[in-house]
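Beneath this line is the structure, given in structure tokens, with notes to follow.
For this depiction, one protein chain was excluded, whereas all remaining protein chains were kept in their positions.
The letters A, B and C name the chains in turn, as written, and every chain counts its residues from 1.
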Amino acid sequence: MRTTGTTIENDKATEVTNNQTGKTMKALVYHGSGKKSWEEKPKPEIKEPTDAIVKILKTTICGTDLHIMKGDVPTVTEGRIIGHEGVGIIEEVGETVNNFKKGDHVLISCITSCGKCEYCKKTMYSHCEKGGWILGNLIDGCQAEYVRIPHADNSLYPIPDGADEEALVMLSDILPTGFECGVLNGKVKPGDTIAIVGAGPIGLAALLTAQFYTPAEIIMIDLDDNRLDIAKTFGATHSINSREDVVKRIMDLTSGKGVDAAIEAVGIAATFELCEAIIAPGGCIANIGVHGKPVTLHLETLWSKNITITTGLVDTFTTPMLFKTVQSEKLNPNKLITHHFKLDQVIEAYEIFGNAEKEKALKVILTA
Amino acid sequence: MRTTGTTIENDKATEVTNNQTGKTMKALVYHGSGKKSWEEKPKPEIKEPTDAIVKILKTTICGTDLHIMKGDVPTVTEGRIIGHEGVGIIEEVGETVNNFKKGDHVLISCITSCGKCEYCKKTMYSHCEKGGWILGNLIDGCQAEYVRIPHADNSLYPIPDGADEEALVMLSDILPTGFECGVLNGKVKPGDTIAIVGAGPIGLAALLTAQFYTPAEIIMIDLDDNRLDIAKTFGATHSINSREDVVKRIMDLTSGKGVDAAIEAVGIAATFELCEAIIAPGGCIANIGVHGKPVTLHLETLWSKNITITTGLVDTFTTPMLFKTVQSEKLNPNKLITHHFKLDQVIEAYEIFGNAEKEKALKVILTA
Amino acid sequence: MRTTGTTIENDKATEVTNNQTGKTMKALVYHGSGKKSWEEKPKPEIKEPTDAIVKILKTTICGTDLHIMKGDVPTVTEGRIIGHEGVGIIEEVGETVNNFKKGDHVLISCITSCGKCEYCKKTMYSHCEKGGWILGNLIDGCQAEYVRIPHADNSLYPIPDGADEEALVMLSDILPTGFECGVLNGKVKPGDTIAIVGAGPIGLAALLTAQFYTPAEIIMIDLDDNRLDIAKTFGATHSINSREDVVKRIMDLTSGKGVDAAIEAVGIAATFELCEAIIAPGGCIANIGVHGKPVTLHLETLWSKNITITTGLVDTFTTPMLFKTVQSEKLNPNKLITHHFKLDQVIEAYEIFGNAEKEKALKVILTA
Partner (left out) sequence: MRTTGTTIENDKATEVTNNQTGKTMKALVYHGSGKKSWEEKPKPEIKEPTDAIVKILKTTICGTDLHIMKGDVPTVTEGRIIGHEGVGIIEEVGETVNNFKKGDHVLISCITSCGKCEYCKKTMYSHCEKGGWILGNLIDGCQAEYVRIPHADNSLYPIPDGADEEALVMLSDILPTGFECGVLNGKVKPGDTIAIVGAGPIGLAALLTAQFYTPAEIIMIDLDDNRLDIAKTFGATHSINSREDVVKRIMDLTSGKGVDAAIEAVGIAATFELCEAIIAPGGCIANIGVHGKPVTLHLETLWSKNITITTGLVDTFTTPMLFKTVQSEKLNPNKLITHHFKLDQVIEAYEIFGNAEKEKALKVILTA
């Protein structure tokens, strides 16, 4: 999702020597609104026979992590290790893990899935009764040297030798989110005219994956001209700065009909209402944005327009498919990566990512 | 849709003799908010080669007609003949009408479809560029002795000899509306638990047609205990009076999950918000109600629930299918009919239908 | 599927006393073509932490079991305990089984699903890399006092107290098979005209579950008048004996168009070719029958008819849904049960079931 600036306070973490050989590791820890530190923590251990311990090779920061650090996500308590994206190498597996063994390279899904509950059986992993989005939220996460992954067989994906691991970090969250919640829910079809409201990383992920379905026109809308310029290089056919009369511009472009799909990738009332104003009869408004407040639904005009509105937390059920499109070079996630850091520079990385507009940052890669 | 009481003023229409043999007929005419009369009007004539003139045999009154009579529908101008439902017999056809000839018995669709425009080719007849809902709205309608039907080949349906014409009047609008906008948009599936909010004629039409897909539980919600009792006889498995704590009752019934589909058949903010409160993760809220005002969409809670919300004017693309279910006795529309009148008693019929709760009225049949 | 008579040889099983308290049990064992016995076998034990041991309460015989006993199923080796249907009570669970505990009443699915492989993640449990149809085939099955169920969390379903266990035995295989491979693959819709070729248990299962979608007409075709009479009581609107000119009868019934869906529930060339002859343009031929030989596909006439042909082993992904329809009394599986036996009368039960036409047998229940 599009993220706004955040104030980041650099806790001075005490360095600990020789944590590789012992029972400790370094990790980024949330200590309440505006406070975080890169500090020593106990190395995670297998708790359940379905767990795996993964040594992180590459991770990244999500817009949601910025919200967590601002104290906006009440489920995250003080002391929590943050992060829900990454690739790594299996360090140890519980006794009933069958799909993976020590030494396997794996992609971590932001969604944990038990594979056994009512929701998992309906491919709605986001609502898994024992999982869902818990990593870096209800349990310790990936901005660390090691992470424990519950239900590893259903929550990790194998990475073949020689795969581009930085590209695959983008498959932990941002690409399935843009694709499932934006493109699939928006029912993007060949020949469609679609609008994506918000050209932050998540909107750009929707832009990249919308092209799987060959829409005729993709109109990108944002306040940041730099991001709009990037969107054009990513395949947007039109861009509109939100300061313009967006509704008029889109109606002019569409002979007054509006767009077949409007993908909301910001998460505020104004952008949702823009989607309502530009949707064509029979069209879909797909919400990706994380909304903190109610919005106004104009049923007095929309009731007769035969439209569909969707919401959704990502299920990551498309991860294997996205993986194939990366391997076959139909999708290039590296386009989203603007900055590289060492994992122990994570505090600095947050500063850059938290000032995305000024720094022209999209996604950052942290390498262990 | 559910309708509330309306003040009806009986215009004293001047009786005209011998209108059958001449160029005039009797019709119900709207004369501005609260004013209507059963009066003499010119008999309609073929204007386009695709027109048909239909002699009305049976017609009915829709909740929307009550709104028109209250002045709530600004597209309806004074002098308009009201009504968009009925069965009749073809009196005359334009020269390019192929599907029908003089003497054929026909069902009139509330939606006029040209069959040629971009929307008709997408089966979205409600948005036909030359049609849509125009009968008894932008052109003269069916509460009359005769009606002109534009684009007759695509807007009328043949009725075989011996068919139950009163039952088929229910296929002009109410049954396809309940089915398409409620049941199909709500994606009702075998084994589902669904709620229908509003047990007026349109909610009951959704109730009857929802059973095509064999949901396990159908919970009917209304303020009127009589209508709830009727709903139980129509196949509802549970009924809840809106004065109760509906959300609690439904959560108790569904182990706290909510319903798979919530069909909104009233058209006010309170009932839409009820649907938001009772929808299960992954569920659909299907709006049938005609909304006059915006509602509050609680994206702050729904953003992560993977739900779908739909709106829709009926396309009547399911009319041939509904016809087959009536002919094969899988659907009994007569259940919806509570009162019978002669066509020239239409003013009286409006009084009864306008006091639906007191009169225990659902649909009325007016016979020419 | 429809089954034909089979020669059954009653092995004289040596009775063993007191097997309940020891390490042995009684089970029906296949000893090569035409040979079987009810004999003492070791009681199954937990082998994997994902296993459960189930004490059988009720089981049944499938047409496929008759094929096995004739030696038609080469994957079944001598010494195998037969049977893949049943309800029971959990005797013991492996340490990672979470959904069930000792004492739980459960329904056994004929399909074993690991919940972790590529196919399970696509809800194609029939092709599970570690499961699929293995019970009573590659591993010991359910016609026994106890059975080991691998991947218990994904291969068993909970049964609430007071549920009708005989009805639920029909959900192990026959009802999901008729529903998934016949009704869902056949895309049965409200108002459709469908034909079901074969009125054996599996064809009747398709007949019962087709009514979830309210087709207007269901034409049942079989050689056995008794089964056709039963089909009429189960909801078939028409029945045709295969000795008649079936194609002509169906074309007369459908104004020469043919049927919207033709469900093949026998498994021989003649019945498949009948489906080809009666399918309407745009229709679906859904194969449930287990075919042993190739058939002729008349592409020289069908190439331009826009039809769909499907095949399928059951995935049992609809079992929870079917369960809800039974609990809500929308589906009455007991209709399929014609005979009852004690489990130790299984040899006698095979004789009756193997002479189904003469004995007017559909499904038998074996009670432990």
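Convention: contacts are C-beta pairs under 8 Å (C-beta built on N, C-alpha and C of every residue); 3 or more make two chains touch, one makes a residue touch a chain.
All values reported here derive from a predicted model rather than from experimental measurement.
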Can you work out which residue in C:Y119, C:Y146 or C:F179 touches the chain that's missing from view?
C:Y119
Which residue among B:S37, B:T50, B:S239 or B:T271 touches the omitted chain?
B:T50
Had the left-out chain been drawn, it would touch chain B at residues 48-50, 95-96, 98-99, 114-118, 120-121, 123, 130, 153-154, 317, 320
Residues on chain A that touch the omitted chain in the whole complex?
189-191, 211-214, 216-217, 237, 320-325, 327-328, 330
Contact set of chain C toward the excluded chain (per top definition)
119, 122, 124, 126-127, 267, 272, 281-282, 287, 289-300, 302-313, 315
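Here is the rule we go by: only the chains that are shown with their structure count from here on.
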If you average the CA atoms of chain B and of chain C, how many Å lie between those two points?
43
Quick check: what residues of chain A touch more than one other chain, meaning two or more?
none
